[in-house]
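Note that this complex is displayed minus one protein chain, with the remaining chains in position.
Let's look at subunit A:
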């Protein structure tokens, strides 16, 4: 039985660029799939194909059990889409925006009005409800955009980089909303460049690069694939690096890696907290002063680098979004 979102062999080409090069997805009902990848990996194209905005060159897709290519209008009744840029009319008030969307979903004016009030309250926008959304902050606009996607409580939601360009507090707030949604049974496909975000929100993760899924699994599975835990030490004096390295290599599974300018040493280990205590005692015995020490599990950043050989590129896009918000 295919999931609430199901895709098989999606291909989409723009000129010479293969934006999607045979993507398969299967998201069980009530779960969250994180599509993780750098700019231009094909995440947005995948979302656009699944939400009927783009027709793939080949492949099949089903959303809420409905064939996306054959019955796009029925699919549109069952999905909510929240985009990368907050797609609300800036000259309309928050309330007017939500009412408009409700009416386009075939609600009666009265019903749309009631629903708008409900959503404004839920997203803490009641105070600003009757101001043009132009006056909203970036976080408020993003919440309004999300509210617009939830007008009919669709069983399947798509969020394309929902927190890109948001400050940490607003990001945290949006995460909570997303978690509530999923707790209520919504199936969600989420794209993100933030490894932390996928780790935090998604049950399953697909790592996408150059239009292909290059790895999939739970966050834990992906991390295990990259390697186990490591001990990380920052020594106080540069002169102590060599000795510390000797100590760490003695405890570790291999040679300790050194980052000279930050005086940071890292070594893969097995043995957990008990081993960490031994390392601390040994460093102390040798008279090495330390600024910081810890046992670290690999982050999705490490996973990404080991899979693609490069970091997730977020900086460029962030700068663009900030420019957009400022204008």
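Rule of thumb we're sticking to: a residue touches a chain if its C-beta (ideal position, glycine included) is under 8 Å from a C-beta of that chain, and two chains touch if they have at least 3 such contacts; residues count from 1.
Here is the rule we use: contacts and distances are computed from a predicted model.
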| item | value |
| --- | --- |
| Options "Transport permease protein", "Nitrate reductase-like protein NarX", "Cytochrome c oxidase subunit 1" or "siroheme decarboxylase": UniProt name of the undisplayed chain | "Transport permease protein" |
| Among A:148, A:189 or A:207, residue touching the chain not depicted | A:148 |
| Touch with the omitted chain, as defined above, among A:61, A:101, A:116 or A:159 | A:101 |
| Selected from A:67, A:167 or A:180 as touching the chain missing from the view | A:180 |
| On subunit A, residues whose C-beta touches the chain left out of the figure | 48, 51-55, 73-74, 76-77, 79, 81, 83-92, 96, 100-101, 103-106, 115, 118-119, 121-122, 132, 148, 150, 152-153, 180-181, 183-184 |
